[in-house]
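Yeah, one chain of the complex is gone here, protein chain that is, but the others are all in their spots.
After this line comes chain A, so read on.
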Amino acid sequence: MAVDKEMEATGAEDAMSETQVEISDSWDVYGKTLSSRFFIGTALYPSPEVMQQSIAASKAEVVTVSLRRQSPQQQGGNHYWELIKSSGCELLPNTAGCHTAKEAVTLAQMSRELFQTDWIKLEVIGDDYNLQPDPFATLEAAETLVKMGFKVFPYCTDDLVLCQKLRDVGCEVLMPWGSPIGTGLGLLNPHALTTIRERLPDMTLLVDAGLGKPSDACRAMELGFDAVLLNTAVAQAHDPVVMAEAFANAIAAGRSAWLSGMIEARAAASASTPTLGMPFWHQN
C-alpha cells in the first residue's frame, strides 16, 4: 500500500504524527486540558436557544460570562444562565465594565464565589469609546489577582512591554486585542501580534476582541496564537449557528496551517509546472 511505503521511506513516526495532528492537538491552560481552540462569548444572541445552539456548533469548551446587579423582580427569569450551565463548558467570568483596578479585583472576588472558579478574564477599560484596556490598571489588577490565587486571562493591548510585564507579575496567558471590541475590524496590527508570539514563545496567547470574519480567526491561528476568543462576530451574524461552525472550521484550518509549515511569501514568480519537455519551443 502506498501509505505503508511512505511510512517506510519517511519514518513511521513522522507519517503517524501527520495523521495524529487532528486527534491530539490538545493544549493545557492553567491546568485544564482542552481540545478546542475556540473560546466563545455568551452575550448578544437573539435568543437563549440560539446562544445554546451556537455554543454547540462552535465546539468551544470555554465560554465567557459576567455578573451584574439583580433586581428582585428578575428572580427565576435567567433562562440564559440555565442554558449556559447545561452546556458543560468551562466558565471564564469577565470583569467587563470595570474602569479601575479596585473595581476589577472586587468583581473578580465576587465572581470567584459565584461561579466557583479561579479563572478570570481581566478587563479594565480605559476609554468608553474604543473600550480599550487600560494598560496600567490592568497590570495593577493582574498583579493583585495573581497574588490572590486567581488564574488571570488579561485582555490587553498589543504592546510588547505591557505583555512582558503581565508575564512578570505571574500571568501565564495573554489576550491581546485584534481590534476594538465589537468592531469586526479583524487583526489591525498583525505585526504586533507576531512580535508578541515570537518574543513570548512560552506564553499561552489568545487573540481577543474585534474579530469579524472566520478568516480573521484563521489568520490569528496562522500567526501561531494558541486560541481565539470572540462573541459579536458569531452572536450578531445573520445566522449565528452556522457562523459558529464557520469559525470553528476556520480556527482548525489556521491551526493546521501553523503546524504544517506555511511557505514564505516571495517577490519573484517561480513556476510550479516543470519547464523541461515544454512543447513548441524553438519551433517559431
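To be clear about the criterion, a residue touches a chain if its C-beta (ideal position, glycine included) is under 8 Å from a C-beta of that chain, and two chains touch if they have at least 3 such contacts; residues count from 1.
Here, contacts and distances are computed from a predicted model.
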Out of "Phosphate-binding protein PstS", "Xanthine dehydrogenase family protein subunit M", "Thiamine biosynthesis protein ThiS" or "Sarcosine oxidase subunit alpha family protein", the chain not pictured bears the UniProt name "Thiamine biosynthesis protein ThiS"
Tell me which of A:29, A:65 or A:152 is the one touching the absent chain. A:65
Footprint of the hidden chain on chain A, which residues? 41-45, 51, 64-75, 78, 80-81, 84, 93-94, 96, 102-103, 106, 109-111, 113-115, 181, 231-232
